[in-house]
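Input: one structure, supplied below.
One protein chain is absent from this view; the other protein chains keep their places.
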Amino acid sequence: MEVNKEYAVQMHGITKMFGSFCALDDVNLDVKKGSIHAILGENGAGKSTLMNVLYGLYQAEAGEIFLNGEKVNIKNPNIAIEHGIGMVHQHFMLVDNFTVTQNIILGNEVTNQFGVIDMKKAREGILGIVKKYGLEVDPDAKIEDISVGMQQRVEILKALYRGVDLLILDEPTAVLTPQEIDDLIQIMNNLVADGKTIIIITHKLKEIKASSGICTIIRRGKYVDTVNVADVDEEELATKMVGHCVKLIVDKTPATPGDVIFEIENLTVKDERKLNAVKNLSLKVRRGEIVGIAGIDGNGQKELVEAITNLTKSESGTIKINGKEIQNTTTRNVIDNKISTIHEDRQKRGLILPFTVAENVVIEKYRVKPYNKGGMLNSSEILAYTKGLIKDYDIRPDNCENQPVRGLSGGNQQKVIIAREIANEPDLLIAVQPTRGLDVGAIEYVHKTLIRERDKGRAVLLISLELDEVMNVADTIDVIYAGAIVDSFKQGEVDEKTIGCLMAGGRKNENISQSS
Amino acid sequence: MLNEILLLIGITLMYSTPLVFGALGGVISERSGVINIGIEGMMTVGAFTAAAVSYFTGNPWLGLLAAGAAGGLISLLHAIASVTFKADQTISGIAINLIGPGFALFFCRMLFDKATMTLPGKTLPKLFDEKIFGDSAMKNLNVDITVVLGLIAAIAMWFFLYKTKWGLHVRAVGEHPAAADTLGINVSRTRYLCVIVSGILAGFGGASMTLAIISQFTPTAISGQGFIAMAAVIFGKWTPFGAYGACMLFGFAQALTVVLGGGNFAVPSQILAMLPYVLTIVVLILFVGRSVAPKADGEPYEKGVR
Partner (left out) sequence: MKTLVKVLKKPITSTLIAILFGFLVSAIILAFAGYNPFEAFGALFNGIFARPKYISNVIIKATPIILTGLSVAFAFKTGLFNIGAEGQYIAGTIAAVCVGAKLNLAPIIQVPIVVLSGVLAGAIFGIIIGYLKAKFGIHEVITSIMLNWIALYLSNFVLNTTAYHLPDSTSSYPVNESSYTMLLPKWKTSDAGMAALKPTKWLYEVMLKTDINFGILIAIILAIVVWVLLYRSTKGYELRSVGFNRDAAEFAGINVNRNITQAMLIAGALAGLAGALAITGTSPHKLSTMAAFENNGFNGLSVALIAGSSPIGCIFAGLLFGGLLYGGQSVQQDVGAPTEIINIMIGIIVFFVALTKVVPSLADKLEKRGAHRVK
């Protein structure tokens, strides 16, 4: 591999170990100046790790890094920043109760001789960059109050404020609508036009096709290939990423829905700041049907789920299952009425990490016979039940019933939750972001499971921020915007652009695209 | 009547000062994300060191500085455990509460002929010259200089935390250490410094007991002030002025106890003594609501943990 000034960055022979686990094994990366270069890989493939090495958060055990033809040693993020490298992380590194401005200038403040921050100068500097690249933000808003899209712009501003030439974006489109993704690609093109280089880490094939010129594929810590994006199609990229043939569309037979089993009418729910997050929302789910709710984060999905599961109270409206009203009762009442939920935050709401798999599995059943005998837990029954679920759902390792659930991988943890909720034989199964953080194999498994349950006659409500997932899996697609369902379609009736437009508050007849 | 009111104000200011220093110590430590339960132990060490140094050198100001140093030194143990070893910060703090008084009494016996109290030493001066007020009611307002130092410390901390860049760093480290880390801020170093400063402040708190309110160190010089200071931190929602106010409230309640106790009320002294504590609970129920600690408070920081 020759070292060349034309390349913004060259990483050669990078090996990174975490204890005895090999995260990166002799990986190479060459990124041309002024290009948009994608790094493709599954969750856990090592792409974030590679970039963390470049950014100085980790030190590699072996390998060299060259910037613009010169060898560099990046020991910490400060040095990376000095060399003009900036990183926008997948999980935003923003302090929630600081303002946008404070987050942007953190670590890079302009001060007088006493260390007092010059806020005025800071805002001027920020507004200058905002204008230049079109990154709309409110400098005085607190992070906890702004949308995810704006939070991402703050992250990008953080990098630009420090004068970066090389910008690394880690899974930037995970939480954006199609329109926002277009906006982001436009911003990326603006930056490149200004002479900057962009590396984008992603597992989203569509975005790579839409934005990048070159793509490097990494699988299980090893370098696979580097291709010209224009010369390959999505299925080829997927195959390289996973190592075997991958079908991108979910196999499913058409739905044969029965009668309405779950109905929400004119529901209004306030959020943490006492504003109406859900406003007169109505929806229906039938037996044997998967209803998917498509929407941008922050349009009331969270509050809707909390109201249904009774984590918060509803201001007005009704939520009925099998004709019975369950709003404003208790979480237990919801479960007793045969509604099971796969919550999006598996580590916070779904599992008790220090508990064993068995202890987690019975958390909704421990009060009933035979798991409960006279106030005491019946361990033999509980273990037998757990073993059965481990077998049915192929949870690995297969003898984990007495191991703390925190030792399981993300995919297996999700399986524990899914197994538990489905074993309740619910009438309504709610799945919120069920495939977050999972690799392609696990995602396929979850989707298959949801369809299988639907085929058994259950009602399934799928709430996801991944539009692809909703469009692929759901039989009926409801679009949520500003706390209400604005439109509803059968699968296949409309295209992604139309839905994306509705998700952003537009109307169905606007934005008629030329061709998809 | 005027005498009573001024007496009340004077005692409030004096009694609250050790609490103020302790509470400010708690604030800076927890703002950086390290729980500090060991304030009581650090204050005890400071109280002893101040009295002993003042006795042996005849200079109370040296005693004050030595107290800060002693508090800072013992807080280093807490920093090592909490930051480097990522140990349970609650346990480490409790250990300090056992070790601190242990050391204080141990060295007291060694230096003062096996006694558990120091011999009386020179105290810090009052704010104004005693002669100015003579015997008028105003003399009640002639408080120890430590009262003023406490106020200055509170203002300085407020300024530091909210106006300077280092304060911004401290708060970022306490709320989202990973974010600070990715921007090049040294999380460990920030936390070490904050814990040590908290120890120094607690040391001053102890000194403001044995160099002002009383003039020597005894086994009961510090009995609970550190815990009250902790309560003040939570009460004051982890802000310098909030904690200061909480300490004032507490000091006021204790002053009420003294003033009412000396008067002609039929209330038994023990019931009066309960007053500050009952008052605190009542105020909490009525006004404060849920206190939210800095987000990363109590969680050791590990790189790469998602």
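Quick notes on this structure:
The chains carry the letters A and B, assigned in the order they are written, with residues numbered from 1 in each.
To be clear about the criterion, contacts are C-beta pairs under 8 Å (C-beta built on N, C-alpha and C of every residue); 3 or more make two chains touch, one makes a residue touch a chain.
Given the structure is predicted, the values throughout are model-derived calculations rather than measurements.
The chain not shown here is touched by just one of B:Leu6, B:Leu105 or B:Leu193, and that residue is B:Leu105. Among B:Met117, B:Val147, B:Val187 or B:Ile228, only B:Ile228 touches the chain left out of the display. For the chain missing from the display, the contacting residue among A:Met241, A:Leu351, A:Leu438 or A:Ile477 is A:Leu351, taking the whole complex into account.
Contact with the undisplayed chain is limited, among B:Ile96, B:Ile145, B:Val170 or B:Ala296, to B:Ile96. Counting over the whole complex, subunit A has residues 19-21, 309, 311, 330-336, 341, 343, 348-355, 359, 363-364, 366-367, 372, 375-377 touching the chain that is not drawn. Residues of subunit B in contact with the chain left out of this view: 77, 81, 85-88, 90-92, 94-103, 105-106, 109-110, 114, 219-220, 223-224, 227-228, 230-231, 234-235, 268, 270-271, 273-274, 276-278, 280-281, 284-285, 288-291.
One rule holds for everything that comes next: only the chains that are shown with their structure count from here on.
Put simply, the C-alpha centre of subunit A and that of subunit B have 45 angstrom between them. By the touch criterion given at the top, residues 18, 52, 55, 57-58, 76-78, 81, 87, 89, 91, 93-98, 102-103, 106-109, 111, 114-117, 158 of subunit A touch subunit B in their complex. Against subunit A, the residues of subunit B that register as touching in their complex are 163-166, 168-169, 171-172, 175-176, 178-185, 295, 303-304, 306.
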